Structure formats: structure tokens, C-alpha cells
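What follows is chain A.
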Amino acid sequence: MTEEIVFKTEADMPYLPMSLGTTLVNKTGSWRYIRPLYVDKTPPCNHDCPAGEDIVGYLALIEEGKYKEGWELIMQENPFPGVCGRVCPHPCESECNRRELGGAIAIHTLERFLADHTASQRPSVQASKRYDAKIAIIGSGPAGLACAYHLALRGYPVTVFEALPVVGGMMRVGIPEYRLPREVLEREIADIEALGVEIETNMRLGDNFKLSDLEDYQAIFIAVGLQKSRKLNVPGEDAEGVIPGLELLKRVNLGEEVQVGPSVAVIGGGNTAVDAARSALRLGSDVREPRSNEVTILYRRSREEMPAIAGEIEEALAEGVKIRYLSAPIELLTENGWVMGLKCVKMELGEPDESGRRRPMPIAGSEYALKADTVIPAIGQEADTSFLETGEQRLIEVRRGHIFIDAAGATTRPGIFAGGDVATPFGTVAHAVGSGKRAALAIDKYLRGEELSGFPPIDEAVHAVPKDMDPAIVRFDDLNPAYFEEIERTEQPQRPIEERVSGFEYFGWAQYGEVNLGFNEEEAQAEAERCFNCGTCNLCDTCLIFCPDVAIARLVAPPYPVPLARLNGAGYEVNYDYCKGCGVCAEECPRYAISIEKEIKWKK
Partner candidate 1 sequence: MIEIRIHGRGGQGAVIASKVLAVAVFKEGKYVQSFPAFGVERRGAPVMAFTRIDDQPIRIRCQIYEPDHVVVLDPTLLEAVDVTAGLKEGGWILINSEQDPATFDLPARYRVATIDAQSIAIKYKLGPKSAPIVNTAILGAFAKATGIVGLEALAEAVRESVPLKPEENVAATREAYNSVVAS
Partner candidate 2 sequence: MEKVIMGNHAVSYGAKLARAQVIAAYPITPQTQIVEMLSEFWAEGLLDAKFIKVESEHSAMAACIGASSAGARAFTATSGHGLALMHEMLHWAAGARLPIVMANVNRAMGPGWSIWTEQTDSLAQRDTGWLQFYCESNQEVLDSVIQAFKIAEQVLLPTMLVLDAFVLSHTQEPVDIPDQELVDRYLPPYDARYKLDPGDPHAFGAMVAPPHYMELRYKIQKAMEEAVEVARQADGEFREIFGRSYGLVEKYRLEDAEVVLVASATITSTARVVVDELREEGYKVGLLKVRMFRPFPTKDVREALAGARKVAVIDRNISFGHGGIFAEEIKSALYNGSHRPPIFGFIIGLGGRDVTPASIRGIAEYTFEHDTPEMEIIWREVKNS
């Protein structure tokens, strides 16, 4: 208790109402019962990325102009930023808090920007150790290659067996080139090979070798994907002129000449259906007569339920693909063994089914005929597990057509892991990357004799480099909107439609010009600057400015360290002698990077 000062005369007093002594003696921290802590929280984008990328981290690096660092931040988790920046359905954007103020950040376009901008550079990462234990990976799709990449980074010798003569799995043969130029894929595969990964092509499991041939390998990862196209199960399905969507895409991608008729019907509503329809449109076009054929997608539900990426559907419609919703084929009409058309029935939507979507029901008497000389069924793929030998089928459990794995990606047979669509059919490159990474981390533990525990549930992302952040997901209500204004989302430019559909005339047979053209640096900057940096301290100094006790000091001076986005408490220091726990810093923090923690005070 300080002694109360009473001035005897006015002359002894200061001329203004101020304390004579320093206020430093007044340790206002003693009033505190709650205290602020700098704790980075999980941004919704990071949480929703199946490949486990630190999205806010690389958006911050783009803002700083540190493109190589941003790219390498992605490469810590995902060796395919160029691929995913193009073909990923970007679930990261669906919960982006920027939706409230001008639209979600164009994250996938920024990811692509980083990959494209650093195309001439190679990652600086190298394996630090060397192990002897060899690992076999079956399938060079995104799951297999991601697994190979993460194992190679950890120092393991890896051999990948690929059935086709080309590497990349569905990225190579299932995705049309107008969405994913081959050189982008090849560049990223080359980065994986540069780590010492061996890839053997024309090695089909079951045909060219068996699992039992792989005894030299201490662990095996099966990532063969989904190879069988699901059948329509309607009469006439085996006629000439019927080509499954995936088959069509594969043949085009392998450079085979594919003929389509003037009337093309595509059955299905997924990405394969849309890709096949757009490819058929291109195959039937030339410069003199673009869109000389008519391509119609038949989908048994409505637009709302259509699972293909919305942007891809928009692009297909813009290019001239037609879509008949609530229509399903009941018979393929044939003549002399060739398909001539379809008999369809109109559908209506009933109660939701187990997928949560409303079940389509045929409307009696609504049958109609549609002319088609090429029919492309694309209603989904199935796993082909016929490679498992008789004895193996008992050891490696298959459930509902898919190889069963636990949270570590381990099958029921020790040492054998599986991932990607053959085990977890999420159907995206990003999910497959996450799955392959999960298996790599698990195989590393397995080979070192550790417990295969601590993995998140199979539908959540794993992180090769764990980020120290609170798992609480930052929602818009957690932010301080006073600091953000509405700014419209930047969209990447697209190639003109005529040039797209007549592409091969410009680019050679089956060489279609890429539809999306990506951001230039200026656009990337503008878009990255829109990021709220949800839950992530970016040294904005708002806490420091608002602290009424001047109890916050900044520990980092510009230029900020890399990665800026992950200071996580290292940016500021709170002087708890004076912090009285008012919470103004946390209240004002634009991005919810400060938490309030209750303090328990003990009395003697």
C-alpha cells in the first residue's frame, strides 16, 4: 500500500493532473484473473484440405512475395501442387471465411500459381538419412507417388510398380489434358524421382508379378485405384459404339485415335462424365466446324445433386455440352450390333437415400428415345481386387469391394498397407495424396518398430510436418470484421471457348489447350492479400496498439522470418506484471490469434 500524498500548497503540485511518480510501481498484473495467450488456431481451409496443406501459411508467403518458400511449404505435405492447383475440387474454399466478404479466396488458383511460378526451380529438400529397408509401392497414381515421396524424404529406398506404360495413374490417363497439361504432371513426378524413387512401368500386379514375389521388400503399399467401370446393367450395353468414360479418357490420354459419332450421349453426373463429355466435344470438333457433334449428358438426378465440380459443369455448358437432368437410360437401342440410340425414362426425386441425396424414381409412362451413335457410360468405377491370390484374400481383408485399412492405412496383413481409392474411394487427387502420406508415415513407424497409433480418423488429413496450432477451427464469427472490407474474389482468366474446343488443330492431335490460364503475379498478390489469415498471427500490431497498459512488446522486427505465418506466439511478448487481463487484445485481434486463458490464483 503506497502512502497517500497530500500536497500542502498548490505550488508543490504539478500543473496538470498527472502522477509524479512512475506508474511502473503499479503492477496492474496483480488484478488479473484471465490472461491472453498467442495461440494459432486452425483456419477452415487448412482443416478442409485432404492433403493437409498449410494454406494460410503459403497465402501469407505469397503476400510477402516469397514464392519459392510458399511452394516448398506445400511440398512439405503434397508433392503435387501443380496438379492439385488445377484438378482439385478445392474443398478448402467451401468453408473459407472470406465467403462473407466478397467470395472465398481462390486458393486452388494460388496453389497453382506457386507451382507455375517456381516451375524452373527444384525443391531443396533431400533425405537426411538412409535406411536399408526396401519398400514396394503398387500403383503410380497420386496415392502411390505421395507415399513414395514421403518415404523417400525419410530416407527409404522405394520402388513403384505401374501397370501402364506411363506414370501417374489417373492423373495421367483419367484427367483430360485441357485440365492438366502433361508437362505439369511430368515435372512433379520428376521431382519425386529425383529423390531416388524407382518406377517400373508395364508391371501389372496379378499379370506381371504377384504380391508373393515381393518378399525382398519390408513393406508394401497397395494403391492401385479403381480400374473397373461400373456397368449400366441395361440391354444393349455391349454393342459397338459404347465406350466407358474412363476408357475413352485413357485412350485419348495414351494418344490413341478415338472416333466419336455425331450424336454422343454420356451417362452419369460425376467428373468422369463431364470430362468424357468435354473430350467427346473436342474429338468431334475441328477449326472449320467446331462442335460438329452434339454431346448430351444424361443424369438421373438434378443439377443440385450432380457430384462433378461445379466449375467444370459450368465450363462444359459454356462449351456447348447439353445436360438432361432427371433422365436415365433403360435400354441402348442397337442395329446390326451398333448402338443407334437410347431409350430413357424421366425420373423424379424421392426421399434421401443413404448418400444423403434424394433418390431418383422413374416416372411411369415417361419413356422417350434419344438418338446416339456413341454412348459413354460414366456412372462410377469399382476396385478390381482380383490380383489377390486365393490365400491372400484371407489375409488381406476386402470389405464392400475395397481393401480394408485402419487409421494408419494398414491392411489386416502386417507390413502391407493400402490407400487411395482402392481402400478409401474419396475420388480426388488430394485425398489420395493424404492417404499415401498417411501410409508413408505409418510405414516409417512400422519399420522402426513403433506402435501404429496416433493417426487421425481416415477422413481427416495427416501432416508430415505437424503444425503447432489449436485444433479449434476459426469461423467468421470468431474474426473481428471491423478490420476487413468486402473485396471481390479474383477469377483466373480462361482460354476462349472456340480455341478450347477446336484445340487439337492448334495444339496437335489430342493436345488440347488448357482451359484455365492461372494468375499472373499481380492477380496472385491481389487474391492472397484478401486472406484474413484466420487464426494466424501476422504481426499486424493491433494487440500492441490497443493494449491499455502498454504491456505487449513485439519480439520480431521486420523483415519477418519465414514462414511468417507460423510465428505462433513468437511474435509478441506479454508483460504479465502489467497485463491486467482486460482482454482488449484478444477482442480486437482481427484474426483470432489470441486466446484468453483462465488463471487460477492461489491464496495462502
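Candidate entries met the following condition: all candidates are chains of the complex that A comes from, given by their letters.
The working rule: a residue touches a chain if its C-beta (ideal position, glycine included) is under 8 Å from a C-beta of that chain, and two chains touch if they have at least 3 such contacts; residues count from 1.
Remember, predicted model here, so these are calculated numbers, not experimental data.
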> Which candidate, 1 or 2, sits against chain A in this complex?
Replying inline: 2
>> For the complex, give me every residue of chain A touching candidate 2.
In response: 6-7, 10, 13-24, 26, 550
